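Report on the following structure.
Of the protein chains in this complex, one is absent; all others appear in place.
Moving on to subunit A:
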Amino acid sequence: MTEQEIFNKVKDIVVEQLDVDADKVKMDSDIKEDLEADSLDVFEIMNELEDELDIKLEADEGVKTIKDVVAYVKKEVEAK
């Protein structure tokens, strides 16, 4: 998967989970600060990514921005 494909997937899930507009979700968006997610939301986003991409993710991997999530997912997809 390319970074763009992963970003699109993350964006879809974030929009659905957090009920935010798609154009608010950018690579440098801070998930908690800009998108107003709490720790359970981040956990849910990770759960959804795990289900859709068949990978294992830790919810407390220290991800802060969407870019962090995309990089973390990309690493796990490539390690699969």
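As a working rule, a contact is a pair of C-beta atoms (placed from the backbone, for glycine too) under 8 Å apart; a residue touches a chain by one contact, two chains touch by 3 or more; residues count from 1.
Basically, contacts and distances are computed from a predicted model.
A.B. asks: UniProt name of the unshown chain, from "ABC-type dipeptide transporter", "Inactive transglutaminase fused to 7 transmembrane helices", "Beta-ketoacyl-[acyl-carrier-protein] synthase III" or "(Fe-S)-binding protein"?
C.D. replies: Options "ABC-type dipeptide transporter", "Inactive transglutaminase fused to 7 transmembrane helices", "Beta-ketoacyl-[acyl-carrier-protein] synthase III" or "(Fe-S)-binding protein" narrow down to "Beta-ketoacyl-[acyl-carrier-protein] synthase III" for the missing chain.
A.B. asks: For the chain left off this view, which of A:12, A:30 or A:44 is in contact with it?
C.D. replies: Going through A:12, A:30 or A:44 one by one, A:44 is the residue touching the chain not shown.
A.B. asks: Tell me, which residues in subunit A touch the chain that this view leaves out?
C.D. replies: Residues 38-40, 43-44, 47, 51, 59 of subunit A touch the chain that is not shown.
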